[in-house]
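What follows is a single structure, and I will ask about it in a moment.
Removed: one protein chain of the complex. Kept in place: all other protein chains.
So, subunit A:
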Amino acid sequence: MLTLDDATLIGRSLGEPEMFAQLFDRHADEIFRYAARRLGPELAEDVVGEVFLTAFRRRSGYDTTRPDARPWLYGIATKKIAAHRRAEMRRARAMARLAAERPDGFDERSAERVTAEQLQPRLARALTRLNAGERDLLLLLAWADLTYEDAALALGVPVGTVRSRLHRLRAKVRRALPEEFHHG
């Protein structure tokens, strides 16, 4: 079967709304994984539904010159995740506490001590030092693998803003994780 790019699918879904389900089939897993990393699997289920139902309603405003809908979907996901910011921070602080409660000698990178679905305590602690906009940008780049340009699209800001925000957040990450970035 012919594979259509996202923009074509979205364009056609204006006349054939059921075609939108194909966009869901194509990207739901990825959006779920991203949301689950940030919020945990239960909230991530809600977020995925909200993202695609919102995207469906807004599809007439999609810029069809952009064949890849991922930045657009991640942008919507970022807003939906923001609604759960308190839950995200509770989760990050709980994970960060693991580091505080473990005295020295605890190697948090050892696979058997940190379950695969938990954020490493030190990374969680670093995340709590960032403001919401910095956290959104960092995780779109690091966990959604977006380019700077795509992250700018997702966040609805100019690329220049992304670069200056990136500069600040890198400095904060280095300060929060001195043992990782002692040379910088």
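Just so it is clear, a contact is a pair of C-beta atoms (placed from the backbone, for glycine too) under 8 Å apart; a residue touches a chain by one contact, two chains touch by 3 or more; residues count from 1.
Please note the rule applied: contacts and distances are computed from a predicted model.
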"CU044_5270 family protein", "Membrane protein", "ABC transporter ATP-binding protein" or "Signal recognition particle protein" - which is the UniProt name of the missing chain: "CU044_5270 family protein"
Among A:Ala7, A:Val157 or A:Leu177, residue touching the chain not depicted: A:Leu177
Residues belonging to subunit A that touch the chain removed from view: 12, 14-21, 24-25, 28-29, 32-34, 36-37, 41, 44-45, 48-49, 52-54, 56-61, 109, 116-120, 123, 138-139, 141-143, 145, 166, 169-170, 173-174, 177, 180-181, 184
